[in-house]
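The complex is shown incomplete by one protein chain, all other protein chains being positioned as in the whole.
And then chain A:
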């Protein structure tokens, strides 16, 4: 993974962001949507993006709703990254760091996409429900969940 101190200043087209693990795996399955665009990546585990061949990449802190201080620090870190990159569009498959990225990013003028994890086949994740008001495109990967919540369904990584 490249250093979080990037030399990029100016606007990038797309920031793809997800927590390490299943969220990141799903995000990687959607990369081709932005072929030919200026895309940066962000995730929570050092070395993961490099292992996926996803560059340029930025390391962001992990956090969850049971750790408010860590969440606050992560929010600050993510906000700094967004100010520096000024992405026109932010796409996330979750979880909380992705929610923070679209919530802050939209206030900075980015168009935002939340793709709820395929793991949420029965009901939308808590972060996904909160993402509703921060996402210009709010997607579930399950038609039934989309119907239940009012989200859009556009397909899935399966």
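Throughout what follows, contacts are C-beta pairs under 8 Å (C-beta built on N, C-alpha and C of every residue); 3 or more make two chains touch, one makes a residue touch a chain; residues count from 1.
The rule is short, and it goes like this: contacts and distances are computed from a predicted model.
Matching "RNA polymerase sigma factor", "ABC transporter ATP-binding protein", "Glucuronosyltransferase" or "ABC-type sugar transport system, permease component" against the UniProt entry of the left-out chain gives the name "Glucuronosyltransferase". Contact between chain A and the absent chain runs through residues 13-14, 22, 25, 29-30, 32-34, 37, 88-89, 91, 111, 113, 115, 118-119, 121-123, 136-137, 139, 141-144, 154-158.
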